[in-house]
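Yeah, one chain of the complex is gone here, protein chain that is, but the others are all in their spots.
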Amino acid sequence: MAKHMKDLKPQDAPTDLVQIAAQPGSARARFWRSVEEWEGDGAVEKAAAKEFPRGRVPNTGPGGLNRRDLLKIMGASAGLAGLTACTKLPPERIVPYVRQPEEFVPGIPLFYATAMPFGGVGRGLLVESHMGRPTKVEGNPDHSSSLGGTDVFGQASVLTLYDPDRSQTPSHFGKVASWEQFIEDLGNHLVDERSTGGKGLRILTGTITSPTLADQIQSLLNEFPGARWHQYEPCGRDAAREGSRLAFGQYASSVYRLDKAEVVLSLDSDFMFGEPGSLRYARDFAGRRRMTDPSGSSNRLYAVESTPSVTGSLADHRLQLRSSAVEGLARALASAVGVGGGGSSEPPTGVPADWIAAVANDLKAHRGASLVVTGDRQPAAVHALVHAMNQALGNAGQTVVYTAPLEANPTDETKSLKDLVTAMDAGQVRTLILMGVNPIYNAPADVPFLAAMQKVDFRVHLGLFIDETAAQCHWQIPEAHYLEAWGDVRCYDGTVSIIQPLIAPLYGGRSALEMLAILRGQTYASAHDVVRDYWQREAVAGRVTAGGAGFENFWETSLNNGWVEGTAFAPKQAAANAGAIPASSAAIAEGLELVLLPSPSLWDGSLASNAWLQELPQPFTKLTWDNALLISPGTAAQLGLKREDVVKVQVEGREISAPVFILPGQATNSLTLHLGYGRTLAGAVGTGVGANAYSIRTSLAPWIITGVRLAKTNATYHLVTTQNNHLIEQNGQRSEEESDAAFDRRVVRVGTLDEYRSNPEFAQDPPDMTTEAQSLYPPYDYSQGYSWGMSIDLNTCIGCNACVVACYAENNIAVVGKDEVDNGRDMQWIRVDTYFRGDLENPEAYNEIMLCQHCENAPCEYVCPVGATVHSPEGLNLMVYNRCVGTRYCSNNCPYKVRRFNFKLYSDWETPSFYPLRNPDVTVRSRGVMEKCTYCVQRIMETKIKAEREDRVVEDGEILTACQQTCPTEAIVFGNLNDPNSKVTKLKAQRRDYGLLRDLNTRPRTTYLARLKNPNPEIKG
Amino acid sequence: MDPVENDKLTTTAVVETDEVLAPGQTYRSVSDRVSDMVLTWPVGIRWLAGLAMALTLLFILNIALGWVFTIGVGVWGINIPVGWGFAITNFVWWIGIGHAGTLISAFLLLMRQKWRTSINRFAEAMTIFAVACAGLFPLAHMGRPWLFFWLLPYPDTMGVWPQFRSPLVWDVFAVSTYLTVSLVFWYVGLLPDLGTLRDRAKKRVTKMIYGIVALGWRGSAEHWSRYETCSLLLAGLATPLVVSVHTVVSFDFTIAVLPGWHSTIFPPYFVAGAIYSGFAMVLTLAIPLRKYYHLEGFITMKHLDFMGKVMLATGLVVAYSYVMEAFMSFYSGNTYDRYMMMNRMTGPYAKVFWTLIFCNLVGPQVLWISKIRRNPWALFVISLVVQAGMWLERFVIIVTSLHRDFIPSSWGMFYPTRWDYMTFLGTLGLFFTLFYLFIRFLPMIAIHELRDLVHKTEHEKAAAAH
Partner (left out) sequence: MPQLFHRSMNTISRVSIVGVTLLIGGLGYLAWAVNQSPYYTRAKLQLEQPVPFSHKHHTMDDGIDCRYCHTSVENSGFAGIPSTETCMTCHSQIWTNSVMLEPVRASYATGHSLEWARVNALPDFVYFNHSIHVKKGIGCTTCHGQLGEMPITWKENTLYMRWCIDCHKHPEQYVRHREDVFRPVYDPPKDQIAMGRQLVKDYKIRSLITCDTCHR
């Protein structure tokens, strides 16, 4: 169990990891998904899968059972498994260090500042390390890019580190080979390259912002003048870059200052999720609408989008519009806010007449305090228009500042990739080095990368996984995870963070830096020295101020802080030239449009092997383990499509089959399909999950595809969601059963700002509904010592799922696989519930975080026959796994249904690479026990003990629950209710604070702050 | 003698009668008839066939439980929100069935009801076997069954005790007490007959076996007087249990906050339902038995008629409860209760609900007609219908209340797996295996009580003559 970890030595890890590396079988066995994903006899494995979620596939017959099992079972039943009740402990070994590292205090975790590159751009992190094992990723509270928040990708990255499916040794044509062999082989080819000045040498990377890496590449190019460096990021920001070039005549990055913005207009943008600055934007945006009392003010968000997005979920006005029509709207708006040139005033169909005028007026009324943003999915012209609008509105320099491009070498990446393909096709490329990219999977369908690459006679792939591309290369070189290697990276505002490793490479992988060193013949250069040298040179050159104390000190400070002082870009004066914006590109195409978006879980697909993300219920759809063609109820009815119908999506001769998912809030005639699925080589977890949208993505229309045709097939495909939604129709009004019930029961409480001001009590229960006084038992006195409670602000929660993944990592939560999720057995302790209100063709969507409410009168407690769930004097509803006998009575009696049960052995007790991943402070649950949110009791206890040791009380904010710590918008606040000055006490004192099902007299400790909307009075409805 | 011939022990002619005992029965004839059923060898083909079938089902139970213990309760269809499925349904159903026996033997004994005489023995046996089946489920449905003993209060090494506020703990006591008392009561009642069998047995080994279990019964006046006192005391002890056990079982639900569970009407409603299904089971067993062993003389029309009436009465109590439950949930004005009731009637499980309404309410109303009550096969069908209905009732109470409770986001469905069905069928196997063995090796009708009855009836005749 997890706690063993304390006694192990870090240097153990690699050895046993290598052992299991040898058995992909064990890896494949770990997680379960639909049969489709299995090669071989589906039926058998299906049967097995049903019984063995982690797929310890037994020798099963068609019935999932054969003679051997039968006998075994007869035995088991005969013995009633009674003997296993004996809990005699096996003799344990205890293994101390030979030489104990200075900084280690056994049993006390250490935190290191580092940064995670995502899409080439960094986010500042603090990573928790238990005895040399990174176990948990947190945002760096002092880092401008996150201010302490993280997103699903950051939280899940620690699982990727320990992923047993990672590439574990260099391989040549798929056969295990040694480093020496590789270096020799590479050397021979480079000799030829040198002779020709490297004409045949090409390097393909993702977007690179790392100064050191760029510097290394540059010096490589200096050695090989003929060589070329190409960048391609499948979910990259070409449009944004091109837009800035159009507007300013040169590449520039925009940095939003949402803390200054009163009115925000989002044109088909999800700026609070997945973009380089998202974490900071979300934090700042939330800050502007955190209401303390009715007199407070709130910003206003207009969201125009074709599919519900995390950002849109907080919109005060959400306009459903086909993405392809957004450009038209942008032009109309542009002229309405007084942008000369490219504007044309007639609004596209589907936009209410008064809408544009109203929004324009609102924007103009807040000159310099408004902000218009657009998404990477929108064409360059729209980006340029947005720059123009912000300038016209006097926002430039205020709510948005322009800086030098983050990219070390900004370029049109799609073109860059095309060039490479052309070159390869022309046979000009002899040596191709691919670093951390997977173009064979994610290159646009009209770019024949595979075919062209075959013509390259020496292909090397550096990557974490043996993916589709690696399989086509001569050499696959294990890449070091960012938690394993030194490096640096730029964050959204230009700030550079040094990436410092938390653990030695588990599989002796190399980072891109080391790869480049090898290319330059410095076979054994360490990334650490490379990065350090670079910054020393920078310091010497005076480009960074090492300060009086010299470089050593500068280096230490940079590592400690997690960023390099003074590297944030200075704002540039840039004048947007509206004239340069090309006139409207063709009339808006009618018919169906298809919008391809990065998956909110797997992003571009590089995370497909991450089971936490695969099982994560995607926002709004709550889909797990699949992507689906999202379509609005109306459009579906029009086309005669039902949920789970498999349709062929046809675009210019290309087609892809995908199951239909009907999603309220989807724009009419607009389909959405997430990228990142349909991987064919992504380990046991990711392989074959969902449909590969890249196969219909073209370089010309990478995001928005118009003129799409749907062909219905007879096939259906079972989609699995964690939340049901039954679309019903009552007197012509289409609505959703669960949501209707939710609003009848006032599970979600919403009001407008005006309502709140006129009636601050609007969220409160009617007096006759609260039965708090009516208990037969005398109330317990919680007034002594600590009294823990939580407040969740629905007004700032964006439903981004970060808390869910954080909980996975903190609490050793098991992944159960598609089949078990389908059985209603997902194990997430915290979930994001989504409810729709109003006509499903244009609904309001509300997210609500649901976790254990820690009721003071907890219905779960008095029904447990063995007292395995009890109450603490501090108001915690405790769950004692080792006492639980698994009657499930507590869950039946939990009105919030937040308890989770290990119906089978879900925790993976076998894969050694997962041992170090586990949080040693939390028990790993076994089969047959109940579990649930504990308010991170392990954190509470550790902090309390620390405080007691120091003879003091725990201060407010000293204990953060995992969900609270990760929340980008600080919507979750936990603390001591007996402390009148604690944040949580103040929040609960607000009049929009309400508890769920108070009428059951459960007295929940988790309460909610009602959602407030701030609509523009000029807009009707 | 040819075994098939054996089955029909064609000694006395078939006489349908309206008395609790056919005329012309003597001490000897009753003793012969009943003891012969046990002592005649070889056993009948049809009995063997029946036993074989029961054993097959028992084998299925073995596999099903084995799989559950090996993999976990996850092999069943249960999930969050529906944490209880077939297992608890079966538990409540079997416990319910287990009620008639003690009611007949104990309650009717105190009431001095003559008609209990010829049915109480196998009714009690049925009770014990049913409770045995029921007892399996609380164990099997646990996530970690090997720790079942944590529900028992004993000084453990952890210094902790069971959580006595939990109805599940009360269940443990209620059920085990009920089983013990019923078992003792049954065995005590058997003693005189075991003595009879010992005396009538031919083979020495048979004599020995019956001799040992007869605990040296000699039938002396002293024995008889002690016997009478003892059985009277046990009857007094058992009668309240009939009411208490299912009341406690109903607490499993009423204690909870769930709409559809949280209701004060449950205890009487469950007890009535239990007797209802219990008598149904008695009929299901009695009718084939009397036909097969030609016991029309002992289990007479009067018995069937009485039992039909009891079913009708308890059935009406159940019906009343249904109506009140529905009425209250609407009258309460409670959103959740209303939704629960609407959902039962119109939701995904509506079919099940209406089937149970038919089985328990509509169907049995034919029992008003005395012709039906006196038609064995009609009764037999009705008894089956009622038992099906009672099973569905428990299913509906458990599943429909759980699958859609308070927070809509957590609503779900329950789909039984093949392991659910196998576990259920399996317990039928256990039940019938035990019952087949019982009717072959023990007197299924209390001989000594029959003798007593003969005595009484003759006495009455004599009295009437004078």
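A and B label the chains in the order they appear, each numbered from 1.
The rule is simple: a residue touches a chain if its C-beta (ideal position, glycine included) is under 8 Å from a C-beta of that chain, and two chains touch if they have at least 3 such contacts.
Just so it is clear, the model here is predicted, and its values are computed rather than measured.
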Query = Which of A:Pro106, A:Pro352, A:Gly521 or A:Pro779 touches the chain that is not shown?
reply = A:Pro106
Query = Which of A:Ala392, A:Val937, A:Leu996 or A:Leu1009 sits in contact with the chain that's absent?
reply = A:Val937
Task = Using the touch definition up top, pick the residue from A:Pro96, A:Gly542, A:Gly732 or A:Pro767 that touches the left-out chain.
result = A:Pro96
Among B:Gly74, B:Gly211, B:Gly389 or B:Gly412, the residue in touch with the chain that has been omitted = B:Gly211
Ask   = If the missing chain were put back, which residues of chain B would it touch?
value = 156-160, 198-199, 207-208, 211, 215-216
Task = Could I get the residues of chain A that touch the absent chain, sorted low to high?
result = 1-4, 6, 9, 87-89, 91-100, 105-108, 870, 872-873, 876, 878, 880-883, 921-924, 934, 937-938, 940-941, 945, 948-949
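Here, only the chains that are shown with their structure count from here on.
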Query = If you look only at chain A, which of its residues touch chain B in the complex?
reply = 50-53, 65, 69-70, 72-78, 80-85, 723-724, 737-739, 741-742, 744-745, 747, 820, 823-825, 831, 833-835, 848, 850, 859, 862-867, 883-889, 891-893, 895-905, 927-930, 996-997, 1000
Inquiry  = Which stretch or stretches of chain B touch chain A in the complex?
reply    = 62-63, 65-67, 69-75, 77-84, 139, 141-151, 160-163, 165-169, 172, 252, 255-258, 335-336, 339, 402, 405-413, 417
